[in-house]
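In this view, the complex is presented without one of its protein chains, the others remaining in place.
Each chain carries a letter (A and B) given by its place in the written order, and its residues are counted from 1.
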Amino acid sequence: MTASIATNQTILVVGGGISGMTAALEAAECGKQVILVEKTPVLGGRTARLYRYFPKMCHPTCGLEINLRRIKQNRNIRLMTMTEVVSATGSRGNYSVTLKVAPRFVNENCTACGKCAEAVSAEVANPWNYGLDKMKAAYLPHNMAHPQRYVIDPSIVGTPEGEKAKAACPVGAVDLEMKEETVTLQVGVLVWATGWRPYDAAKIQPYGYGRFKNVITSLEFERLADPHGPTGGKILRPSDGKEAKNVAFIQCAGSRDENHLRHCSRICCMASLKQTQYVREAFGDEGKSTVYYIDIRAIDRFEDFYQNVQKDATVSFVKSKVARIAENAENGNPILHGVNTEGYQRYAVEHDLVVLAVGMEPEITGVKLPDDVILDSSNFIEGSKDQGMFGAGAAASPLDVNRAVQSATAASLRAIQVIRKTASTEAV
Amino acid sequence: MTTANQAAIERYRNNFLKEVEANVEEGHMVKMCMQCGVCAGSCPLGPHWTHSPQKIFMMIRAGKRDEVLGSDSMFMCTSCYNCMVRCPRQLPITHIMHGLANYAHRLGLAPKGQPTRDFATLFWNNLSKKGRVNELMLTLQHYFRNGLVAGIKEAMAMQGIGLGMFKAKRINPMEIFGGHGVKDLKGFHAIIAKAKEIEDRKKGFTA
Partner (left out) sequence: MNAPATPKYAAYICSGCGIGDAMKVGQLENIAKREGKMTVVKSHPFLCNAEGVQLIKDDIANEQVTHVCIAACSRRAKTEAFQFDGVAMSRANLREGVLWVVAQGKEHDEVRQEMAADYVRMGCAEVKKMKQPAGNVKEASSKAILVVGGGMSGMTAALEIAETGYEVVLVEKSGALGGMAGNLWKRQPFKAPYAEAQDTGVADMAARVSSHAQIKVHLNSTLAETSGAPGRFTVKIAQESGAVTDVTVGAIVQATGFTPYDMAKLPDLGGGQANVVDQVGLEALAKAAKGGEIKRADGKPVKSVVFVQCAGQRDPSGQHLSYCSGHCCGTSVKQAMYFKDQNPDIDTVVMYQDLRLPGMGEDFYRSAQQKGVIFTKGKASKVSGGDSCNVTFKDLILDEENTIPADLVVLATGQVPNAGVDLEKWNPVVTAAEGGDEAAKAQRDEMRATQSVLKLTYRQGPDMPQFKHGFADSHFICFPYETRRTGIYAAGPVRRPMDMLQAIDDATGAALKAIQAVENASVGRAAHPRSGDLSFPTARLEGCTQCKRCTVECPFGAIDEDEKRFPKFNEERCRRCGTCMGACPVRVISFENYSVDTVGSQVKAVEIPEEDEEKPRILVLACENDAYPALDMAGLARMNYSAWVRVIPVRCLGSVNTIWITDALNSGYDGVMMMGCKKGDEYQCHFVKGSELAHYRMSKIGDTLKQMGLEPERVVTQEVAITDNARVVKLINDYVAELDKLGPSPMKGFG
């Protein structure tokens, strides 16, 4: 790829999740040229891996479908997947951005017919299900993958398995010679919509994530509840595959904690409230959810949802930060120890499964960003010194989807303003 | 009511939090608690005390001076530091608990007959007398704290261990006669007295 596809009238959006897609689309639908880069092979980001959204209990893929349709038909957007920003130099209105494009080993001829996956027997951990299951090493990341093109995992390139994939492709789309490429672009403005990642739950030592099989994260729970997930939507616990009917939700797993994340991640209360309804959906009155919390942060109209969940007899609330989790060696049940601070009551309760409502850590934590970018104490992007780069969505602040879209739309306008100013200065 | 106590009440009017901040080790951190309760659940002595640390902190903020300073909870702390490492606000809970115990003790408000507190007193008195612990006397005083009969019973129950220690020369029966002290006993007492004077002055207990 050559650098000529972009100019200082181009907006570069980094990240292809809901915020990045929104920022890119809103600018493109205003007639601006946008390059949208995404690190993984597909668009959709974190939200595409959620089963349902709060508070409507609707499916993220529904909005994804609309956004993908908008992207597919909009010629102002150029999409680059498997691409990461290596560096950005320059200043407002005139950045030089170096991108690293990882090889997909499948070219645009791919029709997603699936013959390569049929031919290959090697399996790799499935990142779309947070590694809860495995997938073929030649794969279409998920049902709504866009681009709708297969990916060959690098682990089978140079092996007979890779050759099998290549031989199976009826349209010559498998290209095992693909190499990592470096591309440099000139752009006028950058929107960082790099999103978030779940805080590493293993660092919260007393909760035993990684040691106890039946302690999982809220994101993994999304995959368990999703019919397109590893269990076909059955809430089965990892240790023995038994139905997990009695589920504990631990709030602030990493968040609001100076030992981990000092901020409140905003979404986790609502996410757990939503997930209690997955338990209800799966088991009806047989299900049992217990939410252990410090403060339930069901802000604005989300309060309606909270009040409805409070009316659900299968859900109970304990105002307590759980102190530690032990495991019943006989049945693998996690045992929660702590104190209900409302009035003071000690508990040691067994559950079938524990779901840690893990906090949001900016995905760019630990990544070298341009010096100009201003971060807050939790590594969320506040902006840049010369106001030529913007954070959008969860890269800028821990936000739910609605607010992330709001933030991304706002960032999109700010980017357009930079482009406009650049153009008017050049015209002079 | 002791004079020190009276003085403290007058000085801080109704504001017990300020009193704690001024007089208790790390007391200024009490206000940072957000009532999550992880300390309460983390304490191995949890089932044995009346108030959890988080509750003590709330009581301080609510001005419950008598209940807090009369609580047995801070005397139960074994300094395991579980609460402290887990506290999401990084409150030095262990230190605060010790500080509170110390303050209650100084004001003479600490609960009477609280066993860990009694033992600590015994230990200190024993130690400060000669600059080193007279283990035999400490043991005996401890056993006989509740009177002769109870003391004999307790001593009999422990006699196997006692004899073993005696044989292994871990306890010297001659110490019943006072035992030996540090070399410069007078100097030692002077050091202790000076330390007490400094601390009293710091904490506003100057006579």
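Some observations on this one:
Convention: a residue touches a chain if its C-beta (ideal position, glycine included) is under 8 Å from a C-beta of that chain, and two chains touch if they have at least 3 such contacts.
No experiment lies behind these values; they were computed from the predicted model shown.
Looking at the complete complex, one finds that the omitted chain is in touch with A, B. Of the options A:53, A:95 or A:283, the residue whose C-beta touches the omitted chain is A:53. The chain that is not drawn here is touched, among residues A:62, A:202 or A:367, by A:62. Across A:88, A:151, A:247 or A:298, the single residue that touches the chain missing here is A:298.
Across the interface with the omitted chain, chain A contributes residues 18, 26, 29-31, 51, 53, 56-67, 69-70, 72-74, 109, 111-113, 140, 143-144, 148, 170-171, 226-228, 256, 262-266, 295-304, 307, 319, 341-344, 376-378, 380, 382, 397-399, 401-403, 405-407, 409-410, 412-414, 416-417, 420. For chain B, the residues touching the absent chain in the complete assembly are 15, 17, 31-32, 34-35, 54-55, 58-59, 61-62, 64, 89.
Note that only the chains that are shown with their structure count from here on.
Between the CA-based centres of chain A and chain B the separation comes to 51 Å, rounded to the whole angstrom. Those residues of chain B whose C-beta lies close enough to touch chain A in the complex are 34-42, 46-47, 51-52, 54-55, 82, 85-86, 88-90. The touching residues of chain A, counted against chain B in their complex, run 206, 252, 256-260, 294, 319-324, 337-341, 344, 346.
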